[in-house]
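All protein chains but one are shown at their positions in the complex.
Up next, subunit A:
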Amino acid sequence: MTIIKETAGVPAPRAGGEASGPLLEVRDLHVEFHTRDGVAKAVNGVNYSVDSGETLAVLGESGSGKSVTAQAIMGILDMPPGKIPHGQILFRGQDMLTMSNEERRQIRGRKIAMIFQDALSSLNPVLSVGYQLGEMFRVHQGLSKKDAKAKSIELMDKVKIPAARARIGDYPHQFSGGMRQRIMIAMALALEPDLIIADEPTTALDVTVQAQVMDLLAELQREYNMGLILITHDLGVVADVADKIAVMYAGRIVETAPVHELYKRPAHPYTRGLLDSIPRLDQKGQELYAIKGLPPNLLKIPTGCAFNPRCPKADDICRTEIPALAPVTEQDGSDLPGRGSACHFWKETIHG
């Protein structure tokens, strides 16, 4: 009962944490999958960090490694076939990859929680939503069934599910898509984690419902001062909620930038291509710009810059040398904080 009292009120926004530095930092992460056809290099040296209260959007197409990175952070990667040959994932300064399973379990759900894309297949169809929500409290906090149920109702209210008390015994199929996604959010929120990873949280939803869910997520993030990693392929959703963006291609981050900067002046040909290839709602354009070709096969990533076969700017150096994520500066050499581009020709792309 004491636990309920402790968390009954609105929790005070948390401070940055005991250790200085970012809440979560991914350093030079590599993930590969050993398959019968060879080694698929899904993530090839990813670096990013998130602070409390900050939203990092990871943008990329299917196969770019954005979800695999998230799974590696959560520690839910299937190993084997997955393998993490290099890299560190620092949560409040501690490397999670060297922790024991028990230590990781302490963090998973309690400190870092995840919202999955497809709520229908992520919820267990034969258990009521109340039971599934309550599981968080029963397992992590050892609450009784009754207390866990009371807390679940509170949670469902929090994510604005109408008539929470009456619907606590309902099963996932009795909820609409948007309501199911709210339950997923409630579940992630249950233990008031410091960081939430949302993997395509609104992709399966209609636009009107998508707007509701994204608003709710942003509101809760502000209230709890959580860090949020938003994984998506939708440039529109990102523009609405993110603080900073990391664009991924073939397992690498090709560009990082604060959200306004990225849309105004992309510094990587891939980002520019993506922005040009989406039709606009507020104006009717001519023919769409299309990035030629297809995303690369992860079993045989092109040498040099992985984007070179599809890039309009590609030169000899792009086919031989992998461009590092270099800081991007103004034309006069002054700093552009938070910006980086992994392109040999970033200067031409942003200033040209």
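The rule is short, and it goes like this: contacts are C-beta pairs under 8 Å (C-beta built on N, C-alpha and C of every residue); 3 or more make two chains touch, one makes a residue touch a chain; residues count from 1.
Going forward, contacts and distances are computed from a predicted model.
Out of "Peptide ABC transporter ATP-binding protein", "Sulfurtransferase TusE", "Predicted Zn-dependent peptidase" or "Cytochrome c oxidase subunit 2", which one is the UniProt protein name for the chain not included here?
Listed in its UniProt record, the absent chain's protein name reads "Peptide ABC transporter ATP-binding protein".
Of the residues listed, A:211, A:301 or A:326, which one is in contact with the missing chain?
A:211
Tell me which of A:22, A:45, A:65 or A:178 is the one touching the absent chain.
Touching the chain that is not displayed is residue A:178.
Against the chain that's been left off, what residues of subunit A make contact? List them.
The missing chain touches subunit A at positions 61-62, 176-179, 206-212, 214-215, 233-240, 259-260, 263-264, 273-275, 277-282, 284-285, 287-292, 294-295.
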